[in-house]
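My structure is below; once you've seen it, I'll send some questions.
Up next, chain A:
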Amino acid sequence: MTSREKILSAIEGINLPSKELPITPIFEGLSEDKHAFFFEMLNTLGVEVIVSDNDDQLKDIIKEKQQDGKVYSSIPDLGADDLTVNKDEMANLNLSVIEGQLGVAENGAIWVNGEDLKHRSLTAIASHLLIVLPYHKIVWNMHEAYTYIKPQDHGYGVFISGPSKTADIEQSLVKGAHGAKSLIVYIQK
Partner candidate 1 sequence: MKIGLFIPCYVNQFYPEVGKATLQLLQKYGEVGYPSGQTCCGQPMANAGCEKDGVDALKVFYDNFKSYDYVVGPSASCVLHIREHGEKLYPNMKPILDKVFDLTEFLFDVVNEENLIGSFPHKVAIHKSCHGLRGMRLGQCSERVTCNPSKQDELIKQVQNVTLVQPQRADECCGFGGTFSVAQPDVSVRMGKDRINDYIQSGAEYITSGDMSCLMHLDGIIQRQKLPIKVIHLAEILASNSTLASNEKQHHVDAI
Partner candidate 2 sequence: MSTQYKTHQEGAKEFNKNPDRVTWHDKALWFVREKRDISAHSIPEWEELREIASQVKAHSLSHLNKYLEQFEENAKANGVHVHWAKDAAEHNQIVHSILEKHKVKNVVKSKSMLTEECGLNPFLNDRGIEVVDTDLGERIVQLANEHPSHIVLPAIHKKKEEVGELFHEHLNTEKGASDPTYLTRAARTHLREKFLNADAAITGVNFAVAETGGFVVCTNEGNVDMGANLAPVHIACMGIEKLIPKVEHLGVFLRLLARSATGQAITTYSSHFHRPAEGKELHIVLVDNGRTEQLGREDFRKSLNCIRCGACMNTCPIYRRSGGHSYTYTIPGPIGAILSPGKDLKKHSSLPFASTLCGSCSDVCPVKIDIHTQLYKWRQLVMKETNYEKSKQVGMKFAGKAMGSPSLFNLMGKVGNIFLKGPRAFIYNGLNAWGIDRELPVPTETFDDWFKKNEKKNDK
């Protein structure tokens, strides 16, 4: 008997009484204004929020960050650098600009599709991260989020909520553990 068979037959042998699967409601929001709540949540997470109806400021940020290293962007025509998929080159990126598909107001998380990126590690490897998110793509909570996000359609996808952080040394919060040291969320109106 293989281990697979052993495990499955052991479970079979227990013959557990079936328990019903509950219905999960979507639940209401905590605020009338989910945008304001989302921005407030991002502030709490130490995220810089920029709301704009054009690309100008975004291009400026890229230019500024290029002074300290290369900038990758998954969005074309912003003046970012060309990137070869090379570990060392990616590790030296100063900024990674990526597209967010959906923002979640209750926790400040933003969904990113791995396929949109030249390499999956671009969600974490650059010193700084900038996520561009359309203004209308914000939902209230995680239940609502999963009605839009189909993670199975993506080999890799991730909810990112703020810059990477750790509190493993005496519970002192430090931003920039292994992933981005800072996060800018650029909301496009």
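Per the selection procedure, all candidates are chains of the complex that A comes from, given by their letters.
As a convention for this text, a contact is a pair of C-beta atoms (placed from the backbone, for glycine too) under 8 Å apart; a residue touches a chain by one contact, two chains touch by 3 or more; residues count from 1.
The shown structure was predicted, so the numbers you read here are calculated from the model rather than taken from an experiment.
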{"item": "Complex member in contact with chain A (any copy), out of 1 or 2", "value": "2"}
{"item": "List of chain A residues in touch with candidate 2 within their complex", "value": "2-4, 6-8, 10-14, 16-22, 24-25, 27, 30, 41, 87-88, 91, 104, 106-109, 114, 119-121, 123-125, 141-143, 145-147, 150-152, 154-172, 174, 176-180"}
